[in-house]
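Notes follow the structure.
Note that this is a trimmed complex: some chains were dropped, and none of the rest were shifted.
As written, the chain order gives the labels A and B, with residue 1 at the start of each chain.
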Amino acid sequence: MVQSIVPEIIRESVTNLIKKGERVDGRALDEYREISLETGVIKKAEGSARVKIGNTQIVVGAKPQIGEPFPDTPNVGVLITNSELLPMAAPNFEPGPPDERSVELARVTDRCIREGKVVDLEKLTIIPGKKVWMIFMDMHIVDYDGNLFDAAVLGCLAALMTTKVPSTTIEDDEVVIDYEKMVPIPINEQPLMCTMAKIGGELVVDPSLEEDDILEARVSIGIRADGSICAMQKGGSVPFTHEEVLKAVGIAQEKTKELRKFIPQA
Amino acid sequence: MIIILTSKSIGNNDKGTLTTSSTKKRRDGRDFDELRPLKIEAGVLERADGSAYLEIGDNKVLAAVYGPRELHVRRLLKPNMAILRCRYNMAPFSVEDRKRPGPDRRSVEISKLTAEALNPAVFLEKFPRSTIDVFIEVLQAEGGTRCAGITAASVALADAGIPMRDMVAACAAGKSDGQVIMDLSEWEDKEGEADLPIAMMPRTGDITLLQMDGHLTSDEFEQALDLAIKGCQIIGEEQKNAIKNRYGD
């Protein structure tokens, strides 16, 4: 992936605005852009969602498949998260195997969903030690306008909450799949993620593309419904102070409360 | 900015002009010379220089265009014209059984043919030493995605303001259940006897994509070719409407 080159002049004007508590697009420092979420957008996927934060747009599809559990967790289903920063989404995204940015997005999303205990993976066991449901969750990033993390977690959560698998029964040690009887996968928790950029020494929520390009550092924090923390990831080459980290946790707890209204009703 | 167009009626109205007559209804209720419901939107993405979203039947396809722009690998550039590159890609969740991400042999071939199908319509000579990149993402596949992709890409090129001789519209015809038909569905393609996808510049009738596999007599081939051309003409009108709806007349 080729780095965007941001003229110094843009950096300065964005930074100076933020220092004054303002943003180029008129938002408050802790304000999200417009968010929209649709589920069930892909009929061929057993679960799906299209999420937009500002102009950032991600289509998520979840596809279950019967497979074998990992040897060390014989009674636990498998969740596999993949992301594609499509070359259509930005002029500097290139075709090819996922680069480090795409890998980071997939892994952070995966940890937030997994450690946030979204899916009750043990209930995805079909035959203990032998057959479990594997859920492949693919994120297709089609338009990139900053802050992929929050959109990714919201989209994956929504896709999983609407995912159904065929009911199964065991007859003579064989799995019988009933596609007529689709059942929702068991959902436990609903963690969400809030990303903040550090620009001009301030924390700004939901960085836009322009802000993303010039940010000094970034922190994404996953928060469960009860306010507890399930995931965290710093990015960028400028440090955070101890105080900034604690402040960021507080902001994330507040803002994910707001985000919760976009979660589809179970 | 969003346009929803159903071509069902259009297809039916024009039916009488074809010489072939057929009374058997198709599995999904369509006549032999009827397109699936079609919807095209231009300008659906923010970052791309041009973009389009297309639904035909249950196909859902996005196309985006970047360029004309410079290329790092100078060796590939041409001194007297732009090169048009295309990447056709299916989302892992677009098909019944999850598709592994990344190009396979099918998508490599379709990408090549799509570039060749769009090439004749673009004034490449206006942009020497540059590239025009076309990206097609199939979000949901239900038969005929290569044609859907070409059709959408053509609208995205126009949306990007790239000067074109004409739109390129694409449509398949084929034979299924013993009948020569327009715009095969996934089921008709899979169970059918032949598939003939073409792309065309509607104004001149020039054919820029031509593939066939299956089994057709010369007569059947001619019928199918006529149906596919007819389909391209209808689709070409919808492409123009999509652009008009975005930019006005």
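The rule is short, and it goes like this: a contact is a pair of C-beta atoms (placed from the backbone, for glycine too) under 8 Å apart; a residue touches a chain by one contact, two chains touch by 3 or more.
This is a predicted model, so every value here is computed, not measured.
Undergrad: What is the full stoichiometry, given one copy per chain type is shown?
TA: So, if we count every copy in the file rather than just the ones shown, we get A x3, B x3.
The definition used in the following text is that only the chains that are shown with their structure count from here on.
Undergrad: Calculate how many whole Å lie between the centre of subunit A and the centre of subunit B, each centre taken as the average of the chain's C-alpha atoms.
TA: Their C-alpha centroids are separated by 32 Å.
Undergrad: Give every residue of subunit A touching subunit B within the complex, in rising order.
TA: Result: residues 2, 42-45, 48, 55, 57, 59, 61-63, 65, 82, 84, 86-91, 95, 97, 136, 138, 140, 142-145 of subunit A touch subunit B.
Undergrad: Which of the residues in subunit B end up touching subunit A in this complex?
TA: 45-48, 51, 58, 60, 62-64, 66, 69, 72, 87, 89, 91-98, 101-103, 133, 135, 137, 139-142
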